[in-house]
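Contents: one structure, followed by commentary.
Part of the complex only, each chain left as placed.
Chain lettering (A and B) follows the sequence in which the chains are written, and residue indices restart at 1 in each chain.
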Amino acid sequence: MIETVIRKRIEILTDTALVRRITKAIDDAGITGWTITPVQSGKGRDGHWREERVTGSDKVFVLTIAPQDKAMALAEALAPSLSSHGFLLTMWDIEVIRGERF
Amino acid sequence: MDAAALQTFTSPVVLFFVLGLFAAFARSDLAIPEALAKGMSLYLMAAIGLKGGVAVSKSGLDSTIGLALLAGIAASFLMPLIAFAVLKGFGKLDRLNSGAVAAHYGSVSVVTFVTAVEIYEAQSMPPGGFMVAVMAAMETPAILTGLLLARSAASGEKRPAGEMFHEVFFNASVVLLLGAFAIGAVSGASGFEDVSPFFEAGFKGVLCLFLLDMGLIAARRIMDAKSLTWRLAVIAIAIPLLNGVIGTFAGAAIGLDVGSTAALGVLCGSASYIAVPAAMRLALPEADAGIYLTMSLSITFPFNILINIGLIGALANALVGPGGMML
């Protein structure tokens, strides 16, 4: 049986224009890496929104895998921006193989 | 002007925009893939930059060009002040959103400019090639004014000034427009010849498809709009009218030819919906994107394409056209 360890997976929905702030926060939290995946459209309190790269109004998911403590530090660091910038942050426990990397 | 106005509405370029509006209002599922729309906008900027540079390499530089550049930059810095006053007063917007919206009206819309050039060329009053450089110079100063106006209202972290200036000078569209302009100026007419089948012959066709997409986006956005009041809608038409007149008089005053005069009017009358929204997301994330995008993209942009370009052309003609008042 291979060994797995528990880590947190954090996914943050954010405006493309603000990605650098998030990834900087991830780096600052001492997390080893991140991955960005595309998003097509969505609806929130602001009403329906569509991917409109022409007007620069598109969003992406930034996802990162980190040990519990670093994950909480990241969430803590981002919390103030969550309301002002309309980020959406979700996290949950996952199992990873090669846990020493994260 | 009647024939000219009619001409606007038989031009495929404008008709494709109308088709886009129609398809979106009819809730058709017609859509242009974003990668393509982005590609077309890069193409249009590269092409217009090249053409402008080649034109300047032919005509050379003179003091009028310098004056036009100065006038454009000054307008971009100052026009947000008027807009800000109107938005706060008549528009009843708060300081933060007024500043954000004002920045859009100080800046310019590349596609509005390009469409105007096509229309004025068809009316035998082609704007000078250097107006492309004027446009590039006008894109970003308004961002600074808008931010200063909004700043005291903005909470949270301030962005370092260096980051702002970097964005003003190295914004993607500024770099591409000025870069292509420089390439056109360096390689001149002979160098341009090789690439002209792509950048010149294809230009109007690409503009058709791009405006089809703009029509779809503009109409869909307004159908979803929630934060738009009738006051803001009125302002989104009044400001381009006013700024268009200011710009046209300024162009006439500094002695531009009729096409360039009209083009300066259009630049002043147009509102950014690419560079400035992106900057506002970064610098003023608390501002309501629903307001500034809907105003600039869904009201001002169509108004300019369908009506204001024609009006400004007529005004420029009356001022500095053949037999114009100011000649």
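Convention: a residue touches a chain if its C-beta (ideal position, glycine included) is under 8 Å from a C-beta of that chain, and two chains touch if they have at least 3 such contacts.
Computed from a predicted model, the values in this text were never measured in an experiment.
Here the complex as a whole is made of A x3, B x3, with one representative copy of each chain displayed.
In this section, only the chains that are shown with their structure count from here on.
Note: centroid distance chain A to chain B, computed from Cα atoms, is 35 Å.
The touching residues of chain B, when paired with chain A in their complex, are 34-35, 37-38, 41, 155-156, 213-214, 217, 220, 224-226, 273-274, 277-278, 281-282, 285-286, 288-290, 293, 297. Residue ranges of chain A in contact with chain B, taken from their complex: 15, 17-18, 46-48, 50-58, 80-81, 84-86.
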